[in-house]
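For this view, one protein chain was removed and the others were kept in their places.
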Amino acid sequence: MYLLFILLFPLLLGSFLLIAKPAKAFGLALGGSIIELIISCILLCDANTGKLPTEFISNWIPEAGLKFALFVDGINGILILLTALLVPFIIGSTAGSEKANDAKYQGLILTMQAALMGAFLAKDAFLFYFFFEASLLPIYFIINLYGSENRTKISFKFFVYTLFGSLFLLIGLIYVYLRTPGNTPSADFETLYQTASVLSTKEQSLLFLAFFIAFAIKMPMFPFHTWQPDTYTVAPSQGTMLLSGIMLKMGTYGVIRMIVPMFPAGIANWGNWVIILSVIGVLYGSIIAIQQKDMKRLLAYSSFAHVGLMSAGMLTLSNEGIQGALYQMLSHGINIVGLFFIVEVIERRTQSRDLDQLGGITSASKVLSIGFIILSLGSVALPLTNGFVGEFLLLKSVFDYQLTIGIIAGITIILGAVYTLRMIQKSMFGNASKFSINFEDLTISEKLVIIPLCILVVLGGIFPTVVLNYSQPAVDLLSKWIK
Amino acid sequence: MEVSNYWYFLSGLTLLSALMVVLSKNPIHSVLYLVFTFFCISGHYVLLNAQFLMAVNIIVYAGAIMVLFLFVIMMFDLKKNIPDSKTNLTKLAGTVVAGSVLVILVAAFRTIQYPTPDESTFNPNNGMVENLGKVLYSEYLLPFELVTVLFFVAMVGSVMLGKREVGDRNF
C-alpha cells in the first residue's frame, strides 16, 4: 500500500496543480514532497525489517503476461530514497523566485517525480520501460517552457536521442520476454533473469548491446553524450537538478537491475570495451570541464565524468563496484543538486554564470562559500565526504579489474580536483568583480536548502555503512546471477 | 460448316479490325473499327455459349462507352491535333517493350496447362440468360440488392456534384 502511495501521491498532486492551477502552489508542492519523503523513509526502514510488505502486484495486461508490480529491495531502496530526498530540495530551491508559485512548474516537477519513482519501484521490466519513457514528457515540457535560449532544438534533440535509444531497449526486452519458458511470457525481473541465463552467448552479446545503448544514451556515456552539456545548460535549474540528480540514475539503475544479472556472457564479451569507453569518458569530461567558463556547463561535464566512473565500476561485476556505484548514485545526486543550486543562487544575484566575470563572493556571503566548498569537496571525493566512499569503492573495483585502467581512472581524481577548485577559486575568492559587487547574503530559504545538503554530505562520509549495509543483501542476490 | 471455321473467320475479322483501329488516320474511323471489333468479340462470346455476356458487351461496351468516345472525339478540333511522328528511339523502345510482352505471352500460353472441366458439374448452358438469371436471383440475391446502395450513392453523388450552386459560372 505504501508503495502505491509513494507512486500515486506525487502524480495526483502534480496533476491537480497542473489542472487546477491554484495560487499558492509552492506550499502545496513543498508540503506534498515532504510527506512523500516521510512516507518513503517509513517504507524503507520498515521494509528492511520486514514489517511492511515489500511488494505490490496486480494484474495489468493478463493477455500479454504483464503485471503492475512494484517492489522495494536494497538496490532500488537507495534510489527511492534519493528521489524522495532530493525533490523537496528541488522544490525548495524555487523559493523566492517567480517560479515558486507557478503551479504549472511545480506540477511538472511533481509528475516528473512520480515517473521517476515509478521507474525505480517497478518490478516488471515493461513497467520500468513505461516509466523510463514517460519520464521524458514532463522534463521535455519543463525545458521547453522554462528554459533559456535555443531550448526548442536542444530539448528536441535530447528527446529524440533518448527515445531512439530506448526503442532498442524495447526490442531487446520483447525478445527476452517472449522466450520465457512455459506458456505465458512474463517480464518480471526474476523471470527475466532466468530466461536470459539460458540464452546463447551470441544472443546475450547482441542483447547486451541493445539494452546498453538505451542506458548509455541516458547516463550518458562517451560517445553518446553530445546531448548532455547543451541540455543541462539550457534547462532551468530545477530541470537540470532533476536531470542530473535523479534522471541519469535511471540509466545506471537499469544497468544494475537488468544488464548485470541478465547478460554476464555479453559483459564478458563487450565489457572490456565498455569499461575503456567509460574511463575515456571520465578523462574527456574532466579535461573539457577544466576549460569551461560557464559554471553550469562545467558541472554538466563533471557530472558526465562521475557517471563514467560509475558505469566502469558497475561493469567490473564486482561487489565493490556495484556497491560503490549505488553509493555514488546517492552521493552524486546530493552533491550535484547542491552545486547546481549554488550556481542558480549566484546567477540570480549577479545575472552571470561566467567564471571570468565572478569573484570575491566569499566576503559577501560566508555561508554560501562554505556550502559551496563542502559540496565541491564532496564532488572531488575528499575523505570524510560521501563522494569519497563511492569513488573509493569504484576505483578499487576498477583497479582490481585491470591495473592500467585503474591508474587512468585514478588520475581523474586529480583532474576533478583541478576543475572544482578552479571553479571555487574563480567565483568565490579574489577581488569582487562588477557583477558580484553587490552580492546579498543568502536568504533563509536558500540557507535551508544548502545547510541540510552539506550536513548530508558530511554524514554520508562518516556513516556510510548505514546505506551500504542496506544494499548489501540485494547486491549479494544479484551476484548469484552473475556467476 | 464446323464451329472451328466460324472461329477462324471471326478471329480473322477481329484481328483485322483491331489492326485498323491502330493504323487508320482518322480518329472517327478508329472508333468505328473499335466498335466493329467489339461486335466480333461478342460473336466469340456466342461461340462460347455466353449469351448474356454478348448482349451486355454490345449494349454497354459498344453501345454506351464507344458512343461516349465518339462524343468526346467529335468535340476535339481534329485538324489541329495531328501528333508528330515520334522519334526513332521511342519507336525502338516501344517495339522492344511490346515485343517482350509478346514473347512472355507466347511462352506463358505454351507452358500453361488448363485444368480440364469436371465432367459431373460442367454445364454447357451456364452462360444462357435463364441460367444466369436463376443464379443471380437466388444465390446472389444479397449482392444484387446491395448494388442498389451503390447506385444510390452514385446517383446522389452525381446530382450533388453537378448541381448548379449560387454564383457558379454558366457554361
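A and B label the chains in the order they appear, each numbered from 1.
The rule we apply is simple: a contact is a pair of C-beta atoms (placed from the backbone, for glycine too) under 8 Å apart; a residue touches a chain by one contact, two chains touch by 3 or more.
Everything that follows uses one rule, which is that contacts and distances are computed from a predicted model.
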According to its UniProt record, the missing chain among "NADH-quinone oxidoreductase subunit N", "Cell division protein FtsX", "Pyruvate dehydrogenase E1 component subunit alpha" or "Imidazole glycerol phosphate synthase subunit HisF" is "NADH-quinone oxidoreductase subunit N"
Which shown chains does the chain we cannot see touch? A, B
Which residue from A:L12, A:A95 or A:L137 sits in contact with the chain not drawn here? A:L137
Looking at the whole complex, which of A:V160, A:I414 or A:I437 touches the chain that is not displayed? A:V160
Out of B:V22, B:M75 or B:I112, only one touches the absent chain, namely B:I112
Identify the residue among A:L12, A:L170, A:L355 or A:I482 that touches the chain left out of the display. A:L170
For chain B, which residues lie in contact with the unshown chain of the complex? 112-115, 118, 139-143, 146-147, 149-150, 152-154, 156-158, 160-161, 165-166
Which residue numbers on chain A touch the omitted chain? 59-64, 129-130, 133-134, 136-137, 141, 144-145, 152, 156, 159-160, 163-164, 167-168, 170-171, 174-175, 178
